[in-house]
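Note that one protein chain is taken out, while the other chains of the complex remain in position.
Think of it as A and B in the order they're written, each chain with its own count starting at 1.
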Amino acid sequence: MPSLTIDGKAVDVPVGTTIINAAEKIGIEIPRYCYHKHLSVAGNCRMCLVEVEKFPKLQTACSTVVTDGMVVRTDTEKVRKAVTGVLEFLLINHPIDCPICDQAGECELQNYYMKFGLHKSRFALEDKVRKKKVQDIGGQIVLDAERCILCSRCVRFLEEVTGTRELQFFRRGDHSEISVFPGRPLNNNYTGNLADICPVGALTSKDFRFKCRVWFLKAFPSVCTGCARGCNVEAFFKGDILYRYKPRVNEAVNRAWMCDFGRLEYKKANNARLLVPFVREDGREKMMSWGGLLPQVAYRLKDAVEREGPDAAAVIASPQSSNEELYLVRRIASDLLGTKNLAFTSRVPGDGFSDGFLIRGDKNPNSRGAQLLRIPGGPAFDELVVKIAAGKVRALLLFGDVLGDLTQEETAGLLSMVPFVAQAGTNEGPVSAVATAVLPIASVAERGGTFTNHAGRVQRFHAGFPPRGKAKDTIGFLTSLANRLGAGWAFDGEASVFRALAATEGPFAGMSYESIGSLGQEAKG
Amino acid sequence: MSVAFSDAGRKEFERLLARYPEKEAVILPALHLVQKEFGYVSDEAIVYIAGLLSVAPAQIEGVATFYTMYNRKPVGKYHVQVCRNLSCSLMGAEHLIGHLSRKLGIEPGETTPDGKFTLSEVECLGSCGTAPVMQVNDEYHENLTEESIDAVLDGLP
Partner (left out) sequence: METVLTTHFADERYRFIDTYRGFGGYEALRKAISMPRDAIVEEVRKANLRGRGGAGFPAGVKWGFLPKDMSRPRVLVVNADEGEPGTFKDRRIMSRAPHLLVEGLAIACYALTIHKAYIYIRGEFVREAGILDEAVSEAYASGFLGKDILGSGFDLDVTVHRGAGAYICGEETSTLNSLEGKRGWPRLKPPFPATIGAFGLPTIVNNVETLSDVPWIITHGGERFAALGCEKNGGTRLVGVSGPVQRPGIYELPADVNLRHVIYDVAGGLRDGKKLKAVIPGGSSTPVLRADEIDVNFDIESMAKLGTMAGTSGVIVIPEGTCMVRALRVLMNFYAHESCGQCTPCREGTGWLRKVVGRIEAGEGRPRDIELILDLCDNMMGRTICALADAAAMPAQSFLWKFREEFDRHIRDRKCPYGNRF
């Protein structure tokens, strides 16, 4: 294990570590543009130059592997001059249109030239090399070639991560320009990442374009609900509106990336939300208060059980629910209603597209959690559907916004066989269009909990802001419902549920929110 | 418009493929071949080569535009390329470029309206000891004077 000193601080690092990462370990951030932890080292921007004792020339920290006894300085006059020199070189052909640039606020060019106190370029503005401005290059991306600092991160991403190579440098010298080949736009499912890795405003998100200045946004850690991968994300919001997802680094799950479908998943928390409880009577929707509706739901479920036996009630759980929620749902079904009619399905409308990379065929974040919590899936769901179709179910508590892969008509037809259908959902859809009672619950941005991804990794998501409208946190709602069914639960928030769950559910034994941390933990089995 | 190599070109391409351990290595020779067969490297030709080598067209374009010998636009039947670097300049290259410009009625970078000549200034051709130098298509002409330039150009069919 080589040990070295950087700016006088000693650090030990594994063999093969580069200076830039050794420095990071002791909290020294060496400026960089081309370096990206999840891509190969290009060493071309020359921002990360540092002094290394015994080397006459400055060395690039991103590519220089440390040796034992190395003495590195990042804070000398020589280094400062080199770095400001590079910044100045970058600025001479840069349009500096920050006021109209979406990247402003998270631009590495802006950040560094403020940090290094660079004010004005010595170069006459009039003879900058001009390149193409705003260009839709496909996928989720707009390109402004003039702002590009030619760091080659995007080129390496498309070579090393997607293998699709749509973006390339054309020409050479100071006429080098990043672009796609005419008529060959970006054609992969991970284009959104390009806007994340581009250190400047050359590649920006079409979706986010001009929507909001980044400094007005706050962020919280979350997990994408678009598929069973459970990519770790940072969710950005203002007020009670989500503006975007960006991937959060998790080497075990999504490294630094996420797919384009998942990136737009945030929209579900904003649009077509179910925001008030209501009942449907004679085809008309009637708004209700939670206080008015919840007892009715409890009553109808209990009533069905009491009149026609426990199997007249049924519960359809959702793989969109958290582990905590599913645990409570199972207990409501099995312990309180005593019904055998509990099932879930991972099927959703659509083709279940998957690739060998991140995107999973299962479009739910928590099918694995449902399995581990012993909620019957697969054939059990189909059997329940048969029972419902045969008119054997008198009261149904249904979670989620869709009923497997059934179409709107099929859903309506099936649910018309049940006299009372209570839906706990987040968004308008085939189920809310026909359910007898609709209980609006908090979106993934408005509640907390854990999902278990396809590989059995339990990951936490957090509430960024309180539920919109009259939507309710699911844990609270399930607890009230259970108590109306005679449970006597005292759960207070998802943490308390997780503690209970970890105490009784084998796969989660010994886990806690602390041990899960921000990067998740594997469940057993 | 679609392009395809002639039979001979196709054969040459196959021969090239067999000569290198990786198919990408054929990109440069293939672009030379394209230029030989079609006179310049069109967008269609890039897509064609990309298809033959199963690589992204952008990759071919990146290579094609890096190297100055690949013409991404059509050039005249004769591409007159005059060295403007130091040794040639010291021996009168600028004067000769002026002469060529007047003679052909075009500026460097332009093609005569009849499509016969394109005039270009290029960097050192590696022939500094016989400066000034120009290259007409593949052929070098050295120790140039106004008279020798006239003789060369006037002799072209």
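Side notes on the structure shown:
Just so we're on the same page, contacts are C-beta pairs under 8 Å (C-beta built on N, C-alpha and C of every residue); 3 or more make two chains touch, one makes a residue touch a chain.
Since the model is a prediction, treat every value here as computed from it, not as a measurement.
For the options B:E37, B:E94 or B:E110, the residue in contact with the chain missing from this view is B:E94.
Of A:S63, A:Q296, A:S334 or A:Q408, it is A:S63 that touches the chain left out of the display.
Here one chain is not drawn; of B:G51, B:P74, B:G105 or B:G126, the residue touching it is B:G126.
Interface residues of chain B with the unshown chain, by the touch rule above, are 19-22, 24-29, 31-32, 62-63, 66-70, 84-87, 89-92, 94, 123-131, 135, 138-140. Panel shows chain A; residues 41-47, 49, 56-58, 60, 63, 81-82, 85-86, 88-90, 92-93, 122-123, 127, 129, 149-150, 152, 169, 171-176 of it touch the chain omitted from the view.
In the analysis below, only the chains that are shown with their structure count from here on.
The distance from the centre of chain A to the centre of chain B, with each centre set as the mean of the Cα atoms, comes to 51 Å. In the complex of the two chains, the chain A residues touching chain B come out as 164-172, 179-184. By the touch criterion stated above, chain B contacts chain A in their complex at residues 43, 46-47, 55-59, 61-62, 65-66.
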